[in-house]
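Structure incoming, see below.
Note that one protein chain of the assembly has been removed; the remaining protein chains are unaltered in position.
Labels A, B and C are assigned to the chains in the order they are written; within every chain, residues are numbered from 1.
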Amino acid sequence: MIIVLKKGCKKKTVEAVIKKVKELGFKAHAIVGVERTVIGAVGDDRDKHLLSALEAVPCVEKLVPILQPYKLASKEIRREPTVVKVDGACFGGGHFGVIAGPCSVETEKQIVETAIRVKKAGARMLRGGAFKPRTSPYAFQGLEEEGLKLLAAARKESGLPFVTEVINPEDVELVGDYADALQIGARNVQNFALLRRAGKFGKPIVLKRGMSTTIQEFLMSAEYVLSEGCKNVILCERGIRTFENATRNTLDISAVPVIHERSHLPIIIDPSHATGVRNYVPPLCFAAMACGADGIMVEVHPDPQKALCDGPQSLRIEDFAALVVQLRKLSKFNGKKM
Amino acid sequence: MIIVLKKGCKKKTVEAVIKKVKELGFKAHAIVGVERTVIGAVGDDRDKHLLSALEAVPCVEKLVPILQPYKLASKEIRREPTVVKVDGACFGGGHFGVIAGPCSVETEKQIVETAIRVKKAGARMLRGGAFKPRTSPYAFQGLEEEGLKLLAAARKESGLPFVTEVINPEDVELVGDYADALQIGARNVQNFALLRRAGKFGKPIVLKRGMSTTIQEFLMSAEYVLSEGCKNVILCERGIRTFENATRNTLDISAVPVIHERSHLPIIIDPSHATGVRNYVPPLCFAAMACGADGIMVEVHPDPQKALCDGPQSLRIEDFAALVVQLRKLSKFNGKKM
Amino acid sequence: MIIVLKKGCKKKTVEAVIKKVKELGFKAHAIVGVERTVIGAVGDDRDKHLLSALEAVPCVEKLVPILQPYKLASKEIRREPTVVKVDGACFGGGHFGVIAGPCSVETEKQIVETAIRVKKAGARMLRGGAFKPRTSPYAFQGLEEEGLKLLAAARKESGLPFVTEVINPEDVELVGDYADALQIGARNVQNFALLRRAGKFGKPIVLKRGMSTTIQEFLMSAEYVLSEGCKNVILCERGIRTFENATRNTLDISAVPVIHERSHLPIIIDPSHATGVRNYVPPLCFAAMACGADGIMVEVHPDPQKALCDGPQSLRIEDFAALVVQLRKLSKFNGKKM
Partner (left out) sequence: MIIVLKKGCKKKTVEAVIKKVKELGFKAHAIVGVERTVIGAVGDDRDKHLLSALEAVPCVEKLVPILQPYKLASKEIRREPTVVKVDGACFGGGHFGVIAGPCSVETEKQIVETAIRVKKAGARMLRGGAFKPRTSPYAFQGLEEEGLKLLAAARKESGLPFVTEVINPEDVELVGDYADALQIGARNVQNFALLRRAGKFGKPIVLKRGMSTTIQEFLMSAEYVLSEGCKNVILCERGIRTFENATRNTLDISAVPVIHERSHLPIIIDPSHATGVRNYVPPLCFAAMACGADGIMVEVHPDPQKALCDGPQSLRIEDFAALVVQLRKLSKFNGKKM
């Protein structure tokens, strides 16, 4: 941590700050510049939040942290990539996992048919919402436990493991007992009670980035889950909120190399929610594969016009099958296993 | 709802869309333009989400909603402003409510002393966090139930009602039994399970706008609470996330006139979290009063340098007292009652 | 400047960086931390951009600048506020300047009538566009030199000085010969050729913040003008681009206290362009006055329905007159002179 003092601090003030830094258990090194004095505080990083109290000291202009605040999610803890396996689906370390399915579970026929057909087309995991976070209290909120049962039926018929969203900490056990992996949605990326409970449950977690979450905050949310003992976290970039409105959100494709540089966790792309437009999904899946992402999560519906939510962004099953064929061709470029 | 068709749609296609609109229970009016045909769908607005399925129809370019999606939060339901009363504190309809207190409850001495002194200085409600949502799992997470007890003690000593944040739906009853009003924080503005549970509990709610929540979404979150039967919702603008980093967030002061135009609910300002800088708090409180806001929520700490969180943005108690004096002077401008 | 080295740098590498820093003419102080080594470079700040080459050195993780990059715009050069006077209009140092007028100059009758009536209502400067930057090449682009002549006629009839926008460096002399002050618009805030030319011309400049300009960049643009010898720069906050679309832009009201803390230059508010909605203009003008802004620039049109641009955000003249009455009442709060 670097502590920048205000212009014109007297020597006595500088010494008082140094004393304070030392009291907090750090070593202090002052650098007297032409216009400013800065103090470097050296010590165990985990305790650096103690130093943040210094920001309220009148002569302190600002604190500049030097280290990233996450540990377990960082490469400093683990150099080699984490491979998350959910049944036959693998993410990370050269594996490109493909998750497909409808926004919402609607009927047994819909989800079972989708599961069988996306499996055949090349998907390795099924997705489908049973508990839906909806902006409007009047919109369809999902089939809840009935939806979980239908997902389990689809798994039985297709052999695909499934991931589904949990939105309430109280439902973690309920959802977790049915599902192969738990999804924590964009709106809940800083729902810390949910992160903790899901982390404790232990099943793999697909953690979606929030609309306005920085990559650092995103990794801090993963840290919450990891700190509860869960080791299998799949990060999912699904677009951030910007001024651009040609797409529903703005896919931050750079998050892939940034996260690969900072973390050992796999990072996948959800181009369906990022854009909200079906036609943009295939090119962004290709971009994801080419830049080294560890998988994709795409919305597929047997009849998008009848979907109860997010129809315009859902691929038809035949489109999805064509997409997988293209992705397999593309995977030769970097040797990703699908 | 206006349905815009793609260029070059044939008459037969247009008729098929019209048929679909009618099947969904709406009247359809087509307007044939030089380059595009648009169809107006007329009917009960609550069911308009049914129409959204049309977005997945290939010849449909886009849907343009005409009405706002919220009802109970809107002025169309209730023209006169809602006045929320929490014990002696009033918000809305000419009342300017002042909430003050520390970011976190730390010790009995700290919270009791703060309560007594901010009451004397002019605050009408105490704030203080017992359950703290923190970006890092390693940061101070609050005193939890012990904190609630200290807040209750501070109320007893000072006579001030208090508001405190609830972050887990399971804790609504626990927190609600102690508190006079429940705060739902920025990170939980779309935690729909929490909104529902808090709305059912029935005590007044201070709902903070999320960092990347539009005003429309913010009002939809209020709609969740209202639709559960709670009538006393205080909206709180606390800054949105933008590219500017001179302040922690960007205070969207325009939210005050926008919300006053659209909703009957009171809207207050939290300049402490919006800026993260103590010196910017008083001018923004003056701006809030002058533009017609219904109150403020400010962080005050007896010793900001020792605060366990957010010290740099906390006012000292004497600064707060001076601020209230100024606000009273300013309130003569528009007759707000403090 | 603080130079943060990557984890695990060897002593030899650290010494090589220190050598480089010294070669560039700075003193170097190394602080060896538990996980990182950082180097403080001490020397004349003006040359610090030399150090930026260090960012490309493999063992350097990042550079952290300590000082603001602007000089002439900063309070370190000049503590007391600059008062910009344009004829009878004053901005800064306790003066609250009121600029009013139409988006575009349209006809002699329109601009002369507006000038006379806004003067009577309390404006101290007239605004009106002769050269209009328009997003579409097919939209009305302004009356150009003819517009300047009409503005001069309006000045003669009303006695009000006027400010008008210049968008092309080649036109600085032409516009400057007619106008009392030059406006540099939001889209040109980093048009450095224009900034330089306008700065050389010497007349007072109203510099609008760009839609995505940080406050630091905004002050750097002012620095361009000041570095050419012009001393009279009025900064104008007119809204930044964010995700919120209830208003055309998001007025960053916090820019007022931030700029007052960092710079001696006056900062005024343009609520018309910030919101794009007439009804939101008065409350934001009140906010501007209350939080200490040095003036406002508002769009006023004798017949907004017939305005060739920006009609919806223009006040009618009678609304403007009522606004000034209110502002005068409000000015008693902080003693601003109008």
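Just so we're on the same page, a contact is a pair of C-beta atoms (placed from the backbone, for glycine too) under 8 Å apart; a residue touches a chain by one contact, two chains touch by 3 or more.
On a predicted model such as this, the values are computed, not experimentally measured, just so you know.
*Asks:* With the full complex in mind, choose from B:Phe140, B:Tyr178 or B:Phe243 the residue touching the hidden chain.
*Replies:* Only one listed residue reaches the unshown chain, and that is B:Phe243.
*Asks:* Using the document's definition of touch, tell me which of A:Ile31, A:Ile253 or A:Ile268 contacts the absent chain.
*Replies:* In the full complex, the listed residue that touches the missing chain is A:Ile253.
*Asks:* Using the document's definition of touch, tell me which of A:Val163, A:Met289 or A:Cys309 contacts the absent chain.
*Replies:* A:Met289
*Asks:* Which candidate, B:Val64, B:Ile77 or B:Val325, sits in contact with the chain we can't see?
*Replies:* Result: among the candidates, B:Val64 touches the missing chain.
*Asks:* Name, in rising order, the residues on subunit B that touch the hidden chain in the full complex.
*Replies:* 2, 4, 7, 29, 31-36, 38, 40, 42-45, 64, 66-67, 76, 241-243, 245
*Asks:* Touching the missing chain, which residues of subunit C?
*Replies:* Those residues of subunit C that touch the unshown chain are 46, 49, 52-57, 69-70, 133-140, 167-170, 187-188, 190-193, 196, 210-212, 217, 220, 223-224, 227, 241, 278, 304-309, 311-312, 314.
*Asks:* May I ask you to list the residues on subunit A that touch the chain which is not drawn?
*Replies:* On the subunit A side, contact with the omitted chain comes from 212, 214-216, 240, 242-247, 250-258, 261, 274-275, 279-280, 283-284, 286-292, 326, 329-330, 333-334.
Criterion: only the chains that are shown with their structure count from here on.
*Asks:* What is the chain whose Cα centroid lies farthest from the Cα centroid of subunit B?
*Replies:* C
*Asks:* Taking each chain's centre as the mean of its CA atoms, how far is subunit A from subunit B in angstrom?
*Replies:* It comes to 26 Å between the two C-alpha centres.
*Asks:* Indicate the whole-number Å distance between the mean C-alpha point of subunit A and the mean C-alpha point of subunit C.
*Replies:* 38
*Asks:* What is the distance in Å between the mean C-alpha positions of subunit B and subunit C?
*Replies:* 31
*Asks:* Taking each residue of subunit B in turn, which ones touch at least two of the other chains?
*Replies:* Residues 212 of subunit B each touch two or more of the other chains.
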